[in-house]
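Shown here is a partial selection of chains from the complex, left in place.
Letters A and B mark the chains in the order given here, with residues in each chain numbered from 1 onward.
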Amino acid sequence: MTQIIIPHITQKQIVQSISDGKRLDGRGLTDYREVQLEAGIIGSAEGSARVRLGKTEVLVGIKIEVGAPFSDIPNEGVLTVNAELVPLASPTFETGPPGKEAIELARVVDRGIRESKAIALEKLCAIPKKKVFIVFIDIYVLNHDGNLIDASALAALAALLNTKMFKYQVKDGEIEIKPGYTQLPIRNHPIAVTLAKINEKLIVDPELGEEQVMDTRLTMTIEKDGKICAMQKGGSGYFTTQQIMEATKIAQEKSIELRKLMVKG
Amino acid sequence: MPRKTTKKLIDKNGIRADGRKLDELRPIKIEAGVIRNADGSAYIEQGKNKILVGVYGPKEVHPKHLTLLDRALLRCRYHMAPFSVDERKRPAPSRREQELSKVITWAIEPSIFLEHFPRTCIDVFIEVLQANGGTRCAGITAASVALADAGIPMRDLVAACAAGKVEGHLVLDLMDVEDKMGEADLPLALMPNLNAITLLQMDGGLTTDEFEQVVNLALTGCKQIHTLQKEALKARYIAVKKAVEKQ
């Protein structure tokens, strides 16, 4: 994988600036970049949304197909999250099967949705043991400028809220599609908040340059009632217990802020 | 999930299912410079097709053994997003995508002064976000704009468009249902200033006479698209100029 080289001087500036409590682009330590959201832009998908987080841009498309349930959960639909770091989004992305970076991204987003029980999967069973609906969430990164996790989680949630589910009936053991649509049943709104530690300071929403100088990062996914439903430490540094607890508080606040952008009313 | 339709594709007045005349292109929107990280990029909407193209290069060749001593290596990758079609496409490149990557590379190659950049490579990534027939042509059209946006010297822009035969009529710029239900589909790419056809494929059944007419129809489509490509680049140029002057 090619590395984007951030000049050494810029790296120093990033760290120095954060030590002084501000960031090179003028943000405060716990400020997100501007979030832009556009839902329903892909007509061939059952649901879709594009999120821009500063210059980071992620498109999520949702497809619903008929398939078999897992044998140990025969009465529930299936959730599948997949991420592609397509090479047009960054000189560091390569063609080929998903690498560990894409797999981690998909799995962190997956856990947030799964653990918060955001999708009412039990309503997606057509014929128990035989036929259920599979919800494919495909994350497509279109421009990488840092913090892919939060942007992807936001786009996935927005796409789910935008997803239309076709009507159907079961006849002779076969699913027949009927005219019209309903909403995909969504009952929770998990928000991922990623914090980076740079020179012992915590910041939120690291951009690409900050990711390259950060010691480590922590993502917390927060449910609409404030419960933490998923967490992921990434990167090779460490946190102290105190930093973890501080991060929790920041994540709680930020999740409320971000959720307001996603879910109106 | 796909749903079935059984509508007639062309009515008695020669009007197509989406309201177009037989020799009419779908509405086309081209925008250059849409991906921040790429050296050049373009976005095209042609009817319900939505395609994004990013260009990286000229840059070092990786893996090295592919290096060409006398010119740049051009690699085009045509890839469909899983959600771009009715039935979800698996992420791994299909045989169709691999073939199209190859013919698109061939269609673009003659337009670039590759000999100016020996021992480098130019990567063109075409991502189909929403597909509705004619994506390889729209992909070529956008790729050529993205290459120009990257500042890569070119002999001419490559404009691409299909023509074909549907319910007995010769038609321009087939959409998906026309391609699938129709009698023939002929995608073609052209450098108009050089009268150079750089892509030509065909599926279906055409007599020699029909073939000649369909080729000519596709050529008129390419020329119209060529104009739109130039406009997109002009708009991009003006936008950049303004941005620079602002600073």
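The rule is short, and it goes like this: a residue touches a chain if its C-beta (ideal position, glycine included) is under 8 Å from a C-beta of that chain, and two chains touch if they have at least 3 such contacts.
Everything numeric in this text was worked out from a predicted model, so none of it was measured.
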item	value
Assembly formula (labels as shown, counts from the whole structure file)	A x3, B x3
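As a working rule, only the chains that are shown with their structure count from here on.
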item	value
Chain B-touching residues of chain A, taken from the complex the two chains share	2, 41-46, 48, 55, 59, 61-66, 82, 84, 86-91, 95, 97-98, 136, 138, 140, 142-145, 166, 177
Residue ranges of chain B touching chain A (in the complex, touch as defined)	1, 3, 35-38, 41, 48, 50, 52-54, 56, 59, 62, 77, 79, 81-88, 91-92, 123, 125, 127, 129-132
